[in-house]
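Note that this complex is displayed minus one protein chain, with the remaining chains in position.
In this document, chain identifiers A and B correspond to the written order of the chains, with residue numbering beginning at 1 in each.
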Amino acid sequence: MSTTWGGGRIEDETFVSAEGEHGPYGIYPPTEDMLNEPVDPEVSKAQEDRLRRAWAAPKGWKVISAVNNEFVGKWYCLTAFSFMLCAGILALLMRVQLAVPENEFLSADRFNQFFTMHGSAMMFLFAVPMFEALSILLLPEILRARDMPFPRLSAYGYWCFLIGGIFVMSSVLFDAAPSSGWFMYPPLSTIEEGVGPDIWLLGLSFIEVASIAAAVELIVGVVKCRPPGMRVNLMPLYAWYVLVVGVMILFAFPPLIAGDFLFEMQRSFDWPFFDPERGGDPLLWQHLFWIFGHPEVYIVFLPSIALAAMIIPTAAQRPIVGYNWIVLSAVGVGFLSFGLWVHHMFTTGLPMLSLGFFSAASEAVVIPTGVQLFAFVATLMVGRVKMILPMLWIAGAMAVFTAGGLTGVMIALAPFDWQVHDTYFIVAHLHYTLFGGMIFPIIGGVYYYYPFFTKKMMSERLGRWSFWLIFTGFNLTFLPMHWTGLAGMPRRVYSYPGGIGWDLPNMISTVGAFVTAAGVAVFAWDLLRPKSHQPRAPRNPWKAGTLEWADDPNDEQWGVRSVPFITTRYPLWQQPKILERIDAGRYYLPDAQEGLRETIITSAVDARPQSVTAVTGPAWCTIFAAIFTGGAFIFPTFSWYLPAIISGAFAIACVIYWLWTSTAQVPAAPSKDVSLGLRLPVYVSGNKAPGWWGVFISMLGDATAFASLIFGVFFYWTSSPDFPPEGSAHADPIWIAGAAVLYALAWLFVRTARGVNRAGAVTTGRALLVAAPLAALGAGAALCWSLIALDPTSHAYPAMMWAVAVWTCVHTAAGVIMMCYCLAGTIFGKLTPRYDADLWNTTLFWHFHGTSAIIACAVIGWLPRVLA
Amino acid sequence: MSVFGIERSRSLWHLILAPTIWAIHFCVTYGMTAIWCERAPAASGDLRLWILIVTAVALAMILGVAWRAWRQWDYTDDYDYEHDGPTIEDRREFLGHAGFLLAVVSVIGVIYVALPAAFVGSCG
Partner (left out) sequence: MRRRTWQRRGASLLLPGLLAGCSGVQSILAPAGTDAAFLSNLFWVMLAGAVVLWFFMNGLMVYVWRVNVGHMSSRKAEALIIGGGIVFPTVVIGVLLSVALNAMPDMRAEGTGTRLKVTGEQWWWRVEYWPEGAEAPIVSANEIVLPANSRSEIGLTADKVIHSFWVPALGGKTDMFPGRETRMSLEPLKPGTYRGQCTEFCGESHAWMAFNTVVLPQDEYDAWLDAQAEPAAAPASESAERGQAVFLSEGCGACHAVRGTAAAGKVGPDLTHLGARTSLAAGTLPMTQDALVRWVRDAKAVKPGAEMPAYDHLTEDELSDLAAYLEGLT
């Protein structure tokens, strides 16, 4: 069954390794005999010492410089959970205000701040970050990788999230919070006085950037960091969901970032994107917001349901039924969720046909969602269900979510939505889907995974108390809200008149909210109470079948003693000797000879070993980078632009330092022995390298943001009869043509530099790396100069042209920095003809940026003349 | 790199082909309607005809994808629908099976999305 990799054939697959010792070399897959061979305990002990040293966490307060997924993931979870509690307290205060009609407990303005922050915090500071937090914590364990592919990136993301979150959340305490709703519709939000909307825009954009960073990391984690042998058909369902959700974030968040960019330009510099008097259109924001906002709901829902997909097989003590069906439904929901955004805009007076399309797509998404639920029920019916505590929460989730889904079917019908849109019926619906689709499964997940992280069990008794309190309280709060909505009560009102049928249901809802809060308090106490006197939990307390439960019982930091070879979906059930072999160090990468933190990189579909990559260790530069990035986003809130620019420059310096000192280092030896007769290269460039994938995926997201801006141009054209306005000035054709040519040259130079450098012509490569940034800088300058006659504050048309130009130039600046980084690399020996990953990544960036810059030139220079 | 579709049966891209066609169909019908209703609302009869044509093309393409996926799944060979083995065949048939199911959902999606054109005669 096994063959050597020296250019032979493995199981009908052609694999040619012509790279000699630069490619994988040796035996794969391992034979049963090799796996049965015992490991010498002496050797194993020495290996363990070396591993322990390489993975040692910083001691004392310095622990905050740790970047391990276990540390960062835990902080991330706890931070997101505390933001949830804050947002929950806001909800309670709002419920007090609404308990009786004409209440004066909260003023109108404060209530408006509270509901704005409740929504914003629950979405941006809890729901999405919680997915990232849990995934950073769980994914490497589920895949039995040593760590995430870019640990410092996750640490950076976490610190960004913490700083941005505290900044946004604390605005409530200073009575300075945004008060135009979590959806920030202009013109209400553009004319709102004070810094509220700026805090919202800049603070949350900052967090969105961190979210995208996490998504990039998670996608690369799933695609490239699986253990050898874990083909796509054997992947744990959690990994499938993470992959789908990561890709969704990549396409959903950038439109909002583009929207935030336009919005902040209007607030800071009076560029009239959403001002109808100067050719702007408030509907553009609604489109951009909901293109983000609806997929976001599924971004929240899918990972939580993924937890259910891990818990249910354990409760049923058998493999999931309809694995393929669940993969289908995850991917299907991922797609369909992008065709639903207008159902938040059914009442905006769009053409009926358009409403029809979105109504239909909103209904179509029921099908994959239903498949998912029925697959769970089927699994339970085939197995023998043990009502373990986590399963109780999942059952509660199903009950609540089904109700939310059924009301979803109703409101997806456009005409029915015309009635209930923006009423309490919707408030009820969305809380049913989010509690059922997120809160219940997450709490179930916490009960399930708690012993895995802390080696202690949570209390069974408190768990049941908390469940029944939350379940009862939740239904008491939100079931009557359907009624309140049908009785005509709109959302987002700080008070209401008595005597028109709203008094009683509101009072019941308020009581229910406090019952729910009591349940959450019980849960929080159970989570945080000291458990030192409790006995250690057994290694696999729920008798689960998936790999995370192969966790080392001795609190080691190394993630996994040796990276196993996987041949089944539930290895702990189906590969009998796997635990002993992992622990003995029988599998791959049992040693850290060089004292480096390493993990195995495998191929995307069949998970064949490709290389070993060193991952980064503890660092302070990530924290500083996050602090300075925070400055660059937070200072503009108060119109302090110079400090913001300085802060931004420091952030870039920190990131360059971090990349230069710890990524793509020239290795001492080109490959290393990873045990079981296999040698793997330790440095790869191009599309086998995780870094390349990181750039590729980030740029997909970036391209989406750019596409959103271009969508904006076309949107203005379709929505207004004179766009561009008659007689308006256009970009100078000569300069814009020059810009396009220079962009093409810069792109060509950098691509050629990669080729000639690989071929060994280092000097020519350097010359090209000098010419390329010069061409790029010239291109950016020419692009801006071509627009000099257009006044961006006069009308949405020149503003939009400038927005595209500014966006492009910012990317050019990044591209130039990357080119200079490579140039410095070739001069100081970090980048050689053989070890050229940075140049590959820079070229990849320019493939995207070159394309988008040339499109930008066409949109600015050529398109308006055609449309006019 | 297999992911880039050098070997079709291995490709993850292949899996998402059918929903991608759904997405393109969705964008085209929505974009067409948005522009048409803004620029020439009177001639919505022609618009419905175009929606019909685009839908027919999309359905034909998805059926093509479904047929290929069905062949790749190779269900009638061993009536296997679990595909949980560690072999190339399992992985290939798994991707075929999931791709086929996605094609089914995409067909439903495309028909649903075209449905409004049957009931709503004007831009309104």
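Methods note: contacts are C-beta pairs under 8 Å (C-beta built on N, C-alpha and C of every residue); 3 or more make two chains touch, one makes a residue touch a chain.
Please read all numbers here as calculations on a predicted model, not as lab measurements.
Across the entire complex, the residue among A:Ala360, A:Met699 or A:Leu790 in touch with the chain not shown is A:Ala360. Remark: the omitted chain is touched by one listed residue; of A:Glu32, A:Asp49 or A:Asp109 this is A:Asp109. The residue from A:Ala46, A:Ile500 or A:Val666 that touches the chain not shown here is A:Ile500.
Within the whole complex, the absent chain has one touching residue among A:Asp33, A:Glu277 or A:Glu726, and that is A:Glu277.
Seen across the whole complex, the unshown chain contacts chain A at 102, 107-109, 112, 179-181, 185, 187-188, 191, 276-277, 281-283, 321-322, 325, 329, 347-349, 352, 355-356, 359-360, 363-364, 366-367, 370-375, 377-385, 387, 395, 398-399, 402-403, 406-407, 409-410, 413-423, 483-484, 486-502, 504-505.
Residues of chain B in contact with the chain left out of this view: 81, 104-105, 108, 112, 115-116, 118-122, 124.
Rule of thumb we're sticking to: only the chains that are shown with their structure count from here on.
A separation of 26 Å divides the Cα centre of chain A from that of chain B.
Within the complex formed with chain B, the chain A residues making contact are 11-13, 223, 229, 231-234, 319, 323-325, 327-328, 331-332, 335-336, 338-339, 351-361, 363-364, 367-368, 566-569, 603-606, 687-688, 718-719. Within the complex, the chain B residues that touch chain A are 1-3, 10-12, 15-16, 19-20, 22-23, 26, 29-30, 33-35, 37-39, 41, 44, 47, 81-88, 90-91, 94-95, 97-98, 101-102, 105-106, 108-109, 112-117, 119-120, 122-124.
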